[in-house]
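For this view, one protein chain was removed and the others were kept in their places.
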Amino acid sequence: MSTIPLDEPSERPFEEAIDFDYSLTRWRTLFNLLLTGLSGLATVVALIPLISVLYMLVSHGLARLTEVSVFTALPPTGKDVGGGFGNALQGTLVMVAVASLLSVPFGILVAVYLAEFGKDSTTASVVRFAAKILTGLPSIIAGVFAFAILVMHTGRSSFAGGVGLAVLMLPTIILTAEEALLQVPRKMREAAYGLGCTHTQVVLRVVLPTAIPNIVTGVMLGVARAAGETAPLLFTAAFSYFWLNKLMQPTASLAVFIYRYSGVPYERQVELAWAASLVLVTLVLTINVLAQLITRRAHAHR
Amino acid sequence: MSPALTTDDIIINAKIHKLFYGNFFAVRDTHLAIHHNKITAFIGPSGCGKSSVLRCLNRMNDLVRNFRVEGSVFFRSKDIYAPRVDPVAVRRHIGMVFQQPNPFAMSIFDNVAFGLRLHGMTRDLADRVELALRRAALWDEVKNKLKQSGLALSGGQQQRLCIARAIAPEPAVLLMDEPCSALDPIATGKIEELMKDLKSRYTIVIVTHNLQQASRVADMTGFLYVDTKQGGRTGYLVEYDRTEAIFQDPRDPLTRQYIAGAFG
Partner (left out) sequence: MSETSSSVVESPPRELPPMVYREPTLSERFFDRFFRGLTWGLAWMTVVLVVGMVVLISVDAWPTLRDSGGREFYSVVWDANRNEFGILTHIWGTLYSSLLALLLGGTLGVAVAIFIAEDFLPSKIRLFLKNLIELLAAIPSVIYGLWGIHVVIPALRAGLHYFPSLLADFSGPSMLSASLVLAIMILPTVTALSRDALESVPPRLREGAYGLGATRWETIRKIVLPTACTGILGAIILAFGRALGETMALAMLVGNSTARDNPLSFNPLLPGQTLAALLANNFPEASDPLQVGALMMAALVLLLITLVVNLFGALIIWRASAQFQGLRS
C-alpha cells in the first residue's frame, strides 16, 4: 500500500529555489553533450574513407587521364609503361548494353504485370518475392549462373558477361518500374477507359508514357550498378588484351581491368588502374546524378 | 481583475511580443498571467496560435527548428527564455499532456515511472507510481495489470495514463494541449473531472477548441483570435479574464461574437 497519503501536501514548497541554468556540472547535461559529440565524430569517421577514396582517385588517376592514349590503347603487358584501357571501356559499354537489352524490356513488362494486370494475385506476390530475392543475390552468384548456363557450353564471352549483369539489373528495374507505374494518377486511367480503351491500350498509351521518366530513373540506377560490377564478369567475360570483334569472345571490362592491375608491382600500371577507377566512378556517378535529375524534372512537371 | 486574484499567486507571467516559425509570424502581443492552483483555458478558432502560446510556456517550441520568440516568460522569479536557461530543466517543472495520447511502448508501470527515473526520484518508486495513477483516477482500472503494455489501454485510459506520467514527477504546472480532442464524450467527462481534482495540487493550463469545455472547467479564460489584416495569419490575445466574465460579459466585441457564434 502507498506510504504517501493522497492528501499529503506536495513535497515542493511554493518558493523553492529553482535552478534552470544550463550547467555542465549536471551529469545528464554533460552526458548529452558527450553523446552528441560521439555521434558527430562517428559521422566524420564514416566520411574519411569517402574523402580518401576520392583523393586517391584524383591524385593517382588524373595524371594518366591527361594522356588521351589511355582511352584508345590496349592494356599493358609485362613491364610496359604505356598502354591503356581502350578495350576495357569498349567491353564495359558493350556488356552493359547487352545487359540492358535483355533486362529492360523484360523488367518493364514484368512490372506492367505486377502494377496493372496481376496486382493482388498470388502470381504477383510470388513474382515480387522472387524479385526481392534477386535484389539480395550476391553478385558473384549471378556470374556462377551465367557460367553454368552459358560458359560451360559456349565458352567465355562478352555475351555471358552481359547475361550475368542482366540478372543483377533485373530486380532493380522490376521494382522501380512497378513503383513508377503505381504512381500514375487514377483519373488518367479512368479517362482512357471512358473513351473505350482496352486495358492494354490504357497501359501502352496512357500509363507507360506517363511513367516513363521514373522508369528511366530505375533503368539508369540498374545500369550504374551493372557498370561497376566485377564479380559476375571474372569468369564469364574474363579478360582480353585485344579489341572485341565478336559478341561470343572473351572481353576486358573496366572493373576487371582494375582488379587485374590493382596488385601489379609496376607503378605505371597501378596508376593506370587508378585512372580506370576514376573513369568508372565518373561514369557511375554521372548516371546516378542524371537519374536523380530526371526524377526531379518529372516531379516538377506534375 | 477580480479581487480574489492577487499578483502574489501568479506562477507564470508570459509576455509574448512576437513569435515566429521561420518567416511565419505566428503570434503577436499576447500578455497573460497564469495563477497558482487555477485552471486557465485558451480558446479561439484554429490557427489562432493558442497551441503555440501554450508550447512557449515550457519551451516545447524549442524543438521546432527556426522557432524564435521575442518577449519573456517568467516562471515565478525566473525568465525561462533568459540566455543561460536549459529548456530541459524547465520542462521538469512545467509538464505537458498532448492532443493525441502518446503512451510509450512499455508497461503501464514503466510509463508512469519514466519521468521519476529520469529525475532520479527512485525512492519509493512503486508508491509514487501508485500515487500518480490514483491521482489520475486510473489506479482501480489498471492495478492488476501494471506489467501490461500502455498501448493495450483504451484511448481515454491512455490519455489518463499520460496525465499520470506527467504528474508523477510533481511538476508545478501542467500544460494540456487539447487533451480530449481524440476522446469520446464519456472519456472526456472523466478527464474534466480529473482536472478539477488536480487543480488543488497543480496549476493547469489547457488549450481547447471546445468552448463548453472551457466554461465547465476553467477559472480563467483567454480568447485568441487570428489577425489576417496584414496579409499573414498572426494570432493574438484578444481578451483574458475570469471565465464567467468571458462567457457572460465579454468586453471585446470580437469575443462576444465568437462566444455567441459558438453557443447560438
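The chains carry the letters A and B, assigned in the order they are written, with residues numbered from 1 in each.
Here is the rule we go by: a residue touches a chain if its C-beta (ideal position, glycine included) is under 8 Å from a C-beta of that chain, and two chains touch if they have at least 3 such contacts.
Source: prediction; values computed, not measured.
Trainee: Who touches the missing chain here, A:73, A:93, A:124 or A:212?
Mentor: Touching the chain that is not displayed is residue A:124.
Trainee: Out of A:81, A:109, A:248 or A:293, which is the one that touches the chain we can't see?
Mentor: Per the contact definition at the top, the residue touching the missing chain is A:109.
Trainee: Please identify, in ascending order, the residues of subunit B that touch the omitted chain?
Mentor: Its contact residues with the unshown chain are 58, 60, 63, 65, 88-93, 95-98, 100-106, 114-115, 118-119, 149-152, 155, 158, 162, 165-166, 169, 182.
Trainee: Need a quick check: the contact residues on subunit A for the chain that isn't drawn.
Mentor: Residues 28-29, 31-32, 35-36, 38-40, 42-43, 45-47, 49-50, 52-53, 56-57, 60, 106, 109-110, 112-114, 116-118, 123-124, 126-127, 130-134, 136-141, 143-145, 147-149, 152, 167, 170, 174, 187-188, 191-192, 194-201, 203-204, 206, 224, 227-231, 234-235, 238, 255-256, 258-259, 262-263, 270, 273-274, 277, 280-281, 284-285, 288 of subunit A touch the chain absent from view.
Throughout what follows, only the chains that are shown with their structure count from here on.
Trainee: Roughly how far is subunit A from subunit B, centre to centre by C-alpha average, rounded to an integer in Å?
Mentor: Computed from C-alpha means, the inter-chain centre distance equals 50 Å.
Trainee: Give every residue of subunit B touching subunit A within the complex, in rising order.
Mentor: Listed in rising order, the residues of subunit B that touch subunit A are 36, 75-76, 78, 80, 82, 84-86, 88-90, 93, 124, 127-128, 130-131, 134-135, 170, 172, 201.
Trainee: Spell out the part of subunit A that touches subunit B in their complex, as residue ranges.
Mentor: Listed in rising order, the residues of subunit A that touch subunit B are 2-4, 6, 10-12, 14-15, 18-23, 26, 28-29.
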